[in-house]
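Worksheet: one structure, shown below.
A single protein chain has been omitted from the complex, and every remaining protein chain is retained in its original position.
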Amino acid sequence: MLILECPYCGVTGEETEFHGGGEAHIKRFGPGSSDADFETYLFMRENPKGVHFERWRHVNGCGKWFHAARCTMTLEVFGTYSAQTFEPPKEIKDAISAKRPGWSWREFS
Amino acid sequence: MRRYSAFAVAREAARFHSGWERAWRSPAPKKKYDVIIVGAGGHGLATAFYLGKNFGITNVAILEKGWLGGGNTGRNTTIIRSNYLQDPSAALYEKARSLYETMSQDLNYNVMFSPRGVIMLAQTEHEVRGYKRTAHANMLQGVTTEFISPARVKELVPIINIDGPRYPVLGGLWQARGGTARHDAVAWGYARACSDMGMDIIQQCEVTGVRSSGGKVVGVDTSKGAIDCDKLGLVVAGNSGDLANMAGFRLPMESVALQALVSEPIKPCMDVVVMANTVHGYMSQSDKGEMVIGGGTDGFNNYTQRGSFHHVEETVRALVETFPMVSRLKMLRQWGGIVDVTGDRSPVIGKTPLGNCFINAGWGTGGFKAIPGGGWATAELIAKGEPGPLSAEFGMERFIEGRFIDESVAAGVAH
Amino acid sequence: MSELRSALAGAVFDGIAKVQEAGLCGMIAFRGDLSATKVKNAVTGVTGVDMPGQRGCNVGGDNGLAWMSPDELLIMVEHDKAELVLETLAKGLKNQHYMAENVSDARAVFTVTGKHAAEVIAKLAPVDMSTFSVGEIRRTRLAQVPAAFWMHGENAYTVVCFRSAADYMFGILSMAAQEGSEVGVFG
Partner (left out) sequence: MSTRLTTGGARIARNKPVTFTFNGKTLKGFEGDTLASALLANDQMLMGRSFKYHRPRGVVASGAEEPNALMNMGEGGKFEPNQRATTTELFDGLVAQSQNHWPSLEVDVGVVNNAMARFLPAGFYYKTFTFPKFAWKHVYEPIIRKSAGLGKAPTERDVDTYEHFYFFADVVVIGGGIAGLQAAKTAALSGAKVLIMEQDPAWGGRAVVDGGMLGEVPAADYVSALVAELEGMDNVTMRNRMMGAGVYDHGYVTGYERLRDHAPEMAGPRHRLWRIRAGQIITATGAIERPLSFAGNDVPGVMLAAALRDYLVMYGVSVGDRVVVVTNNDDAYRTAIAVKKAGLDVPVILDARAEGGGAIAGEARALGIRVENGKAIAKVTGGKRVKSVKICAQAGEGGVLEEIECDAVAMSGGFSPVVHLWSHCGGKLTWDEEHAMFRPDAERPPKGANGEGFVVPAGAANGVLDMGVGLADGDHAGRLAVEALGLKAADANLPAFDQAVEAPLAEVWMMPQGAGPKLRAKAWLDYQNDVKVSDVQLAAQEGYESVEHTKRYTTLGMATDQGKLSNINGLAVLSHALDKPIPATGTTTFRPPYTPISMGSIAGEARGDVFQPLRRTPMHDWHEANGAHWEPVGHWRRAYCYLQGEETPHEAVSREILATRKSLGLLDASTLGKLIVKGPDAGKFMDMMYTNMMSSLKPGKCRYGLMCSENGFLSDDGVVVRLEDESFLCHTTTGGAERIHAHMEEWLQTEWWDWEVYVTNVTEQWAQVGVVGPNSRKVLEKLGGVDVSKETLAFMEYTQGKLGAFDARIFRISFAGELSYEIAVPASQGAALWDALYEAGEEFGVTPYGTEAMHVMRAEKGFIMIGDETDGTIIPQDLGLNWAISKKKEDFLGKRAQKRAFMDNPERWQLVGLETTDGSVIPDGAYCVAEGDNANGQRNVQGRVTSTYYSPTLGKGIAMGLLHDGPNRMGEVVSFPGTDGKSYEAKVVSPVFYDPDGEKQNV
């Protein structure tokens, strides 16, 4: 039973207040994109063992979407941050590096 | 290998069972095999078994990082059914179900297949229509099912509450030859048979890399050294993403934890398997008397095989409402298993971007019931290098084409 | 004017705490740039209470402002004033991108009062009631439905949920307040 902190309303709540939204930082491909790009966008997932970036919504709360950096092996949460960004902020990356030196995820590390 | 029989047991009794042999050998890995199967779970062992039985390929190693049958094969709620809606699923699961019918004899190992019948409750008008549709589809697929009345449901499951108030039972989809089997025995039976065919089951042997040359697989690196092979089968529920990464490709899958629990054992009170999909509760009674209960999956990627509480709460809530007597039973044990879920909730059996490397994965919550069928289809795929009719629709290319196999359309049925 | 009905017409349950449906309250869901002075002036103007900060809830009589999210407020006024207030806001916020919708009738409001009121809520909401205090609003779930609550006095809580869930909310609050169910850990 996870606890997460919503970066928008500052509530640290239990999992049942939130709704998981799958992998974060996925680029949308629309009309005109290649079949492969579109498949990747909709279906292909990192699904890593270890550091992962994912989307959550504070559904029983302020209703905002946010991102979390979490380890899928230990469930350790490195931090949560705004969903309105294209990549994890520096302080989040630093927090991960402190715990998981040499980590990498897609183009981030 | 000595046959198992009541007579053999009696004979051994006379000498305090000192004469029983190992059920399977535990050899050191050879330098090279024709086929390496990664994963000694139900699907992996069944794949190896049918490679030998149907195609005479026995120079096979099955590599297991832990102990055989220790993944989802040993953690599921053992439900077996084939009342699926879509043709490809129905074909695959019915093949599996029919193989379960004779598995104990085929393997000379009692897997306790118990065709006690499976009911899926219809508790909304929408579900009624959905299950009637499935019944019509099954009729044309050669799967024997029947849409039954609330009265018949009550007759089959005396402990059920069909009057609601919240969700009165409006009927049910009944598969009389669905049921359960002893999950560990399925893995052990296949393992014993594979070992007997001369295949090497290598436990405590973790694959750490996939070696390839010229776009084709040539072997794997393991915790017990490098092993070569001509063909590689990845059959590692819960670890598929990891193995795919080693082999250099991604999958349309995510791994999540599926929750399950059992009650304390009580005297027989429910002789069939009941699935209540509207409220998300699945329950059957084991031969030991435990009520075996399936829960939901966590909504996030997770590789810990731990139970989490709120899913159990949701499931138990549903069962207390559907079977009021459950309220005064006790939860004995809860646990989680890691399942790979695909974009359309249906499995993948097919080729991969890497030559001679094949995959069987993405069973979500439905893997156990499919073991013999999945093994059969995967063996055919590996032996011929091309999918046969059973797996033809289950290749990964379907996600590019938008050709999904979506079972949830039949009233949101969970597998 | 036709006869107005709140969801449960003031239903009451008395147990280890008193649970009561509070009848109709004026409520406006307001969304906009809460940092804009224009907005602050408009919403404080129509309610006469201070602008709340993050998770803050300022109530004065029937009026109040509750912080719902970084771009959302709940404006509370008398039920029959809501439409008027909307017009006032419209005047005050001309050419400003905002949204204000009357949701008075979309909500059901309950009060939970008495020595064990906090315990009743702690049986249903995954919230630390031992540290919850006046001036805060908490949006969360009560059992299986989304809800929000705040304190309107000593051992006195206001709980808001969707109108259609009023019956359920009254049911679970009453059950949590049943005789003999004191926990005895707060205060």
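All chains are identified by letter, namely A, B and C, in their written order; residue positions are counted from 1 within each chain.
Criterion: contacts are C-beta pairs under 8 Å (C-beta built on N, C-alpha and C of every residue); 3 or more make two chains touch, one makes a residue touch a chain.
Not measured: the values here are computed from a predicted model.
Put simply, the hidden chain is in touch with A, B, C once you look at the whole complex. Checked against the full complex, the one of C:13, C:98 or C:150 touching the unshown chain is C:98.
Although one chain is not displayed, chain A still touches it through residues 1-3, 14, 21, 28-33, 35, 38, 42, 55, 57, 59, 63-65, 71, 74-77, 83-84, 99. Residues touching the missing chain, restricted to chain C, are 1-7, 24, 29, 31-32, 71, 79, 97-99, 101-107, 119, 122-131, 143-145, 162-168, 171-172, 175-176, 178-181, 183, 185 (touch as defined at the top). For chain B, the residues touching the absent chain in the complete assembly are 4-6, 8-10, 12-13, 16-18, 20-26, 66-67, 69-70, 74, 87-88, 90-91, 101-102, 104-105, 108-110, 112-116, 123-126, 128-137, 139-142, 146-147, 159, 165-167, 179, 182, 184-185, 188-189, 203, 263-269, 279, 285, 287-289, 304, 306-309, 312-313, 316-317, 319-321, 324-335, 389-390, 392, 398, 400-404, 406, 408-410.
The rule is short, and it goes like this: only the chains that are shown with their structure count from here on.
If the chains shown are joined wherever they touch, the resulting network is a simple chain of contacts running from one end to the other without closing. Distance from the chain A centre to the chain B centre is 30 Å, each centre being the mean of its Cα atoms. Annotation: 49 Å between the Cα-based centres of chain B and chain C. Taken residue by residue, chain A touches two or more other chains at 16, whereas all remaining positions touch fewer.
Within the complex formed with chain A, the residues of chain B that make contact are 241-242, 245, 250-255, 298-304, 308-310, 342-343, 399-400.
Listed in rising order, the residues of chain A touching chain B in the complex are 1-2, 15-16, 19-20, 22-23, 35-36, 39-40, 42-49, 52, 54, 70, 72-75.
Across the interface of their complex, chain C is touched by residues 8-11, 13-14, 16-17, 59-64 of chain A.
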